[in-house]
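Supplied in structure tokens, the structure appears directly below.
Shown here: the complex without one of its protein chains, the others still in place.
Up next is chain A:
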Amino acid sequence: MTPNYKRSIIMILFFMTGLIWVSAQKVENPFLDRDYWASKPSIADIEANISKGHSIFEANGGGFDATTYALFAENPISTIKYLIEKGNDVNKRTHDSRTYIFWAASRGNLEAMEYLVQKGAKLDLKDSHGYSVSSFAVAGGQQDPAIFDFFIANGADFKNEKDHHGADILLVAISRAKDFKLIDYFLGKGLDINTTDNDGNGLFHYAAQGGNIAILKELKKRGVSTSKNATTGENAILFASRGGRGRSNGLQVFEYLEGLGLNANVTSKSGITPLHNLSRSSNDLAILQYFIDKGVNPNAVDEEGNTSLLNAASNNKLEVIKYLSEKTKNIDHTNKDGHSALALAVQNNSGEIVAYLISRGADISILDKKGNNLAYYLLKTRGKPKNFDEKVNILSKAGFDFKKAQGDKSTVWHLAVDKNDIALLKKINAFGADINLKDDQGNTALHYAAMKTNNTEVLKYLIASGADVKSTTEFGETALDLAKENELLARNNVNLEFLN
């Protein structure tokens, strides 16, 4: 197979646009900076930045754009109007597939909502979690009936709008409710106090997750069912053990629910116990002990193969990991993906957790279902590897071999190239792994770098470390062929001679 240069015309076009791009790319776009919008800039200031070449249309990797950030920081309606009238589509999808009206609604910004609807904003949309605009407003903590009157006036159908789990707005509202006012408002609009989601979980279960005892008492008083879901095997205690984002419920919530006759030693049909949930969200050992005293098995394995220790290993604190490890029969237990507690800690937690698990005898040569070893987990992180040097030290001292390839034959070089970071590559070099090995797709680390990097220094560093520029892919392409097609390199108008 000979390389194909048919795209040379396109490449020339890319180089030309690249010249314009470079000037805009050199400086970060202030319109994608939260702090810029927090300063509530004047229209004159916004226009000055536009004339410097910054785009009010661009979104960052998370899908947030200028208008979204302006709404977050509660900029005046005149600013929102300016951004829309300059050409931001009122129904543009941003983070989690939300349009601007989702963000305006979640902040209770009625003025912006009215303006956006007047400009044609659709209200019959769902975000990527299945929330309608109105459910998202409730999920954002909005409690003002005026906002929900607005949705009704614009055609919202609360009875039939459901999220991916089949939950209506009442179920979404109850776990965040501070009192019963908004709940009564929705009931007054014809919603059913005995509503359930697709799994048959009703208001009491959703409220238990929120953990507001006054709300739970009111629901019980009004006759809402408090009993276990026979289909899923979940009860309110299991829901309460979930807690919310970065928040867990206190002991008094569990004690209240037990007082209603609910069993604390509960296991759902998918094998989940309260300890599975609490080990993710809580670092209160008294609560963990409470459930163990009630007979919950700390070694219970759920449908996915996870134990409480595995759930704790990614994010929880040393005292929780210690507490659960001491009760764990098999420190090397793996879930269905083949993740051990050590692998998860290497990937997501601190060096001290990694060292602790190794000191408990955790196996450093463990492989996951795809044949990946701990080096994969060290490097395969969202963003930069966490506490890299510390973890390398701990693993090396324990005898871990960083030269070993993964199940797909990729090496530490392949894994590190993904991070596009020379400082990291220099550390990888010290491991002494063969830089020219191909993975099972037939590509070397240099091939991947040529495809993906925006930085020629990364390519130059790999070559200086011994990468062979003559090595070809299964399609006969060299790193030069791949680099020529890379839009990011083309945009920076770079000279690729050194790949010859």
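Here is the rule we use: a contact is a pair of C-beta atoms (placed from the backbone, for glycine too) under 8 Å apart; a residue touches a chain by one contact, two chains touch by 3 or more; residues count from 1.
In this section, contacts and distances are computed from a predicted model.
Asks: Given the options "NADH-quinone oxidoreductase subunit J", "Circularly permuted ATP-grasp type 2 domain-containing protein", "histidine kinase" or "Flagellin biosynthesis protein FlgD", which would UniProt use as the protein name of the unshown chain?
Replies: This omitted chain is identified in its UniProt record as "Flagellin biosynthesis protein FlgD".
Asks: For the full complex, which residue in A:R93, A:K294 or A:R360 touches the chain that was left out?
Replies: A:R93
Asks: Extract the touching residues of chain A with respect to the undisplayed chain.
Replies: Residues 1, 4, 6-7, 59-61, 63, 93-97, 128, 164, 418, 441-442, 448, 451-452, 454, 474-475, 485-488 of chain A touch the chain absent from view.
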